[in-house]
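With one protein chain removed, the remaining protein chains of the complex are shown where they sit.
As written, the chain order gives the labels A and B, with residue 1 at the start of each chain.
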Amino acid sequence: MSNRLTAQPGEIIDRSTSLSFTWNGKAVTGYQGDTIASAIAASGVDVFGRSMKYHRKRGILTADHWDPNLFVQVGDEPNVRAGSRRLEAGMEVSTQNVWPSLEFDLGAANQLVGRFLSSGFYYKTFMRPKFLWPLYQKVLKKFAPGGRIHWETSTHGAYDKRYVHPDVLVAGGGPAGMGAALAAADNGASVLLVEQYGDLGGHLLWGNEDQRAHGADLAASCRAHDNIEVLVDSTVTGRYDHNWISIMQRSHDIAPERLIKARAGVMVVAPGLVERPYVFAGNDTPGVMLSGATRRLINLWAVKPGNRAVVMSANADGDAAVGDLKRVGVEVVAVLDARKGESIVCVAGKSRVSKVVLNDGRTLNADLVVTATGWTAPTSLLNMAGDRPVYDATAARYFSNSLPSNILATGGITGDGSTAELEAHGRATGVLAANRALRRRHDRVAQTARSNDPAWDKPAEMADSRTPLNRVPHPECYRSTTHGMVDFSEDVSSKDLIQASKEGFDSIELMKRYTTVTMGPSQGKLETVNAAAVLAEANQVSMAEIGTTVWRPPFAPITLGALAGRIHEPVRRSALQDWHDAHGAAPLLAGQWVRPDHYGDPMEEADNVRNNVGLIDVTPLGKLDLRGPDVSKLLELVYVNKWSKLDIGRVRYGTMVAEDGVVSDDGVTGRLGEYHWLMTCTSSGAGAVWEMLEDWLQTYRPEWQVHVTAVTGGLTSINVAGPHSRTLLERIVEDVDLSADAFPYFSVRQGTVAGVSDCIIWRIGFTGELSYEVHVPSGHALHVWEELLAQGEDLGCRPFGVEAQRILRLEKGHYIVGQDTDGLSKAPTAGLGGLVKLDKPDTIGLPELKAAYERTDLPILVGVQTDDPEIVPEEAAQIVDGGSNTILGRITSSRMSPTLGRSVCLAQVDPSLAAAGSSITVLLADGRRVTATVQEHHAHVDPEGARQRV
Amino acid sequence: MGKRPPKYSAGALVKHGLTRGDWPRMWRRPEMHDSYDVVVIGGGLHGLATAYYLAENHGITNVAVVDKGYIGGGGSGRNTAIVRSNYLTPEGVAFYDRSLDLYNTMATDLNLNIMFSRRGHLTLAHTDSALRTMHWRAEVNKLQGIDSSVIDPQEVKKQAPSLDVSPNTRYPIMGALYHPPGGIVRHDAVVWGYARGADHHGVHILQETEVLDINVEGGTGPGGKGAGGRVSGVKTSRGDINSPVVVNCTAGWASLISNMAGVPLPITTHPLQAAVTEPCKVFLPTVVVSGSLHVYVSQTDRGELVFGASVDPVGTYRVNGTLEFTEELAGHVLELMPGISKMRLLRQWSGLCDMTPDYSPVMGFTPVEGYLVDVGWGTYGFKAGPVAGETLAETIATGRTADLIAPFGIERFTEGDLVGEKGAAAVGH
Partner (left out) sequence: MIVVPCPNCGPRNSGDLRNCGELVPRPDPSAASLIEWREYLYMRKNPADWVTETWYCRGGCRRYFTIERNTATNEIRGQEAS
């Protein structure tokens, strides 16, 4: 049975293009221009789904984006709004909220016990016995509403985002919005006009011939205007501080949805009005719909909404619906004038309305009930700008109260008027918007120090002299003498709301939380005003005293895919990473960087460093080039140790603490020249150390002359470690004397390596071996690396990875900030005793450093060896007091040492256990308790440092 | 003491259904008195729990809870309702474990189903250093009898099949801290349960009553406020109240209220945002948290995904939220579960968090006699509500700081003994 009418004068369907799709597995055909819902309705379907709680059958209510009854699954996309989504060929559309089928749904049994399932019933039961609640939860989950994720096919595809900077952004493409856009554009503003539905025009699209023609003219002018960009099928979803505005654009070429972010000078809010349902028993029965739904179905899609209609009208739109119905041959059996107190009491019918009871006592047979009982102002965007709308009893709706200067409202949200009046108000608003926006643009350019001042004069400020739109009186029509649905998505009735109020949930926000009214997918667009009205009635106060809930963003739901956009989480790679990849390195994600963890056998790699020579890429090491006469003052300030007397050509190790005395970073800094230093810091701390140096230099000691340049990526760092490292370097370093006397431990030289000049070489020993760190300009890094390997082949030179380095440094007892120290570790914990100089006049955290050294209760970092050399306690294994559960410390680092053939650890322990030779108990992850002994030094291998000083 | 409230039960529900009778109010709207034994500022979870335990455990019922809006309108109704006790420090573990105990028996204790879903809690590790921290927490937890362990990616996949545990992602899941007793609770119900319980003991819950000043005499600060002073009551938008004890349970507004007593706090106020999606059929059985990705997510029995993140980096009292929160959130969630790309974000909101330097609360007595604080909860307030109320009530009733909150005194910020929870707290849900 087809409900498709003959051609209607304003129809937007293209009857020459048929689109085939399926509805619950059955083949259906619609036309280009149909929504999913209009096509299904045209095919004769009344029931689109089931309600959330009682699983009542539901049909078309509003036939637009906010229709709470038209949520469907389309392929692998859940929760598609059939009321607004354009039909496409091949769509597989199905009902969501049913089990096992739309016609026969077991959940409907809830209707039978509905009287016991009043709002909040679940709070009042299943407390005991306790095991019942988890069982009931399992049942609840089975009935969760909504669509289904198709894990096999669904993934995050291609999405992108766009930024725009319009002077004026107009939200809403009805007569007022288009008027505003045109006037703003005529006044020199760049305008972005955003319309939620498929075409400009707003309510004019389903209006009479004059209205349609007027709308088409305005739309054509907008599209033709050079200063206006039109976005249709796009929704302004949020307004955030400083007019940062989100727009969700549908039907974009590259993705189903695209997020557009606009920084608008002024936003003109012109969303029109949302028609609100009337509350009466059976108001959610299929066949009960709003006047707007009726008019859209008939005029846009040529769908006959029913055969015998009862219309309840409180306004001109309802009256117009009567005309539309009669025109297409629907028998209008009664028109109730709500302005005269005529009203519907209740309707009967399950899959479709069959009878209507009126308040004059009549009962009529009808399959269509149309209500036109008033409007909700969708004030979401105004709310987001801080506005708290106020109820006007005369017009029976809410109006904005106060707006910031960069937001203007126009159209139905501000009052009523003819098409011409709405357009005129829009135009006046557009002029004002352009004035404010151009003044802002002028300010913005002028405020930018490095841009030229605008070549045009700042416009004089214009007063807001707009003539407000009238507020046409409208009856307060909210609820009949019976109870019905207030929230269709959540199955919340007026009876539920009154009960909630009596239980103490007597403010709108409390009531919302208790009953979940307005919490569903339409987020209150249809429900908020009726809910407030019912609450006012329950509390016996005026609507104005109730207030409304705060409308939160987004205005309409947005896919996570569109919000995420193209996920951009880059990984940093050194200039050598391709080589590592090509040579079998296991990748290790370490913070921002990917690094070679090992090339096969880390133990063997470590062993090779101890016996021959190895190369490791340590580029992620933070590197800062410091220049200027006051660098040593800066170093004195930021390190705990002394720096003023470091000679040119020398390097020194330093530790940094924060102002609270907690160890924050460490590294080696070398003096390359009179006014030139190179600082290194941890990889993860590189950014923070750079910013910290700038902070002190700019805000605390602006008189110091120091220039900081981050060179972490610019210099590729290669550590050449092992007893043969000097021999190897001597083969390829041209102009530096590498002999022990000429280039002693903790020195730095600049020279040419493998023909590459301007390399920095310093002799330090994180691994505990004779070693040189070579910092090479990154463009030449691969050449130097390969040359080192080639020249060192006979010396056993091989690369080693991060894991081997960790073994080597632990054998040597070098701690790692953030692993062996934590967020509370002060300098004494790290065992910096001799390094810290408290007699400096100023250093970061000085008072806390002094206080820390007065204390005797801080944990101490120590070297630890398990008494059973085979046992490697897990890092983070707890050190406990014998057999008790009292915690006395933890293992911070542990490895099997290839050099010693036994396990080695660093641990933070209570000071009572810190003395060399103390026996401690370590609790392993498997529950065993093993003993271990505190060592004299952090270093397990070569504590005297003989190997690195050769 | 008021009479006991009518019992909620399945039987009572049937009876009311048959008779269509009205349920009584859960709490009254009482007339304000001009004096109380204790005034609690803030009608959220902490304030109401404090009042409830003062009455229930200590027989102190001449108590007023004052709130400038409606009860539970702040963080109590805006959090993501996750509870757990797998903290990093022994003091944190002991404290939150007691809270979990109270949540476990709350439905029967308060005769209101708070819908505790003990569904398990996963904290994902994406780096070896994060994994090390998870091990650290697990070891500390185990020593205190907490069910907490580190599991591998395959086991993570079993617990939460929708997660992408393949190794080739930008943030590969290398393991997780698994805490079976963790779960989610219907947060509003907890507020209402305490309100109902307190009300029936005779506590006055005074909504829409804003505190304008705290009366303090004899202090060394301006106006006789501050250290050394003594509290005598509060000035409210509905008149003055005399009281020898005033308790600050105002979370994000804690600094503003405390300044009225002349007691500065080590707190900055930052919004914490959350969001919820439209419902989909249930697929995520556990709570999932990722510190590196700054996100936590759970799915309600109604099928909505509830998301949270870390606090906003810019301190503000604005609660209108930001777009970038939703963008980052979506990006990070899709890293974990690319399959939900077509789910839609329905609503975002934010609450105010009172952040302290060590991510631990400030509780108990202050330098002003009679003025107590229960603030600095940051992002952990909901988890702690029951135990905070219980211990604070004990502290007020006995005049002695309860053992469990001894580490959280305000003096630690002058003595330099901060609590070490920060290490695990980057996103600690």
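Just so we're on the same page, a residue touches a chain if its C-beta (ideal position, glycine included) is under 8 Å from a C-beta of that chain, and two chains touch if they have at least 3 such contacts.
Predicted, not measured: the structure shown is a model, and the values here were computed from it.
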{"item": "Residue touching the undisplayed chain, where the options are A:Ser2, A:Ser351 or A:Ser405", "value": "A:Ser405"}
{"item": "Among B:Thr322, B:Gln348, B:Thr366 or B:Thr391, residue touching the chain not depicted", "value": "B:Thr322"}
{"item": "Given B:Ser99, B:Ser255 or B:Thr395, the one touching the chain that is not displayed", "value": "B:Ser255"}
{"item": "Sole contact to the chain not displayed, among B:Ala125, B:Ile267, B:Leu329 or B:Val419", "value": "B:Ile267"}
{"item": "Positions on subunit A contacted by the hidden chain, ascending", "value": "240-244, 261, 263, 386, 404-406, 440, 443-445, 447-451, 659-660, 691, 694-695, 698-700, 841-843, 846-848, 851"}
{"item": "Sites on subunit B contacted by the missing partner chain, in the whole complex", "value": "253, 255-256, 264-269, 313-318, 322-324, 357, 413-414, 416"}
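By definition in this document, only the chains that are shown with their structure count from here on.
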{"item": "Subunit A-facing residues of subunit B, complex", "value": "8-10, 12-14, 16-18, 20, 22-29, 69-73, 77, 90, 107-108, 111-118, 126-129, 132-133, 135-136, 138-140, 143-144, 162, 170-172, 186, 188-189, 192, 207, 277-283, 301-304, 318, 320-323, 326-327, 329-331, 333-335, 338-349, 357, 416, 418, 420, 422-423"}
{"item": "Subunit B-touching residues of subunit A, taken from the complex the two chains share", "value": "76-79, 113, 115-116, 118, 121-128, 130, 133-134, 137, 140-141, 144-151, 154-157, 238, 240-241, 244, 246, 256, 259, 261, 384, 386, 499, 502-507, 509-510, 513-514, 519, 521, 523, 552-554, 557-565, 567, 569, 571, 588-591, 660, 818-819, 822-824, 848, 851, 874-878, 880, 885, 887, 890, 923, 925"}
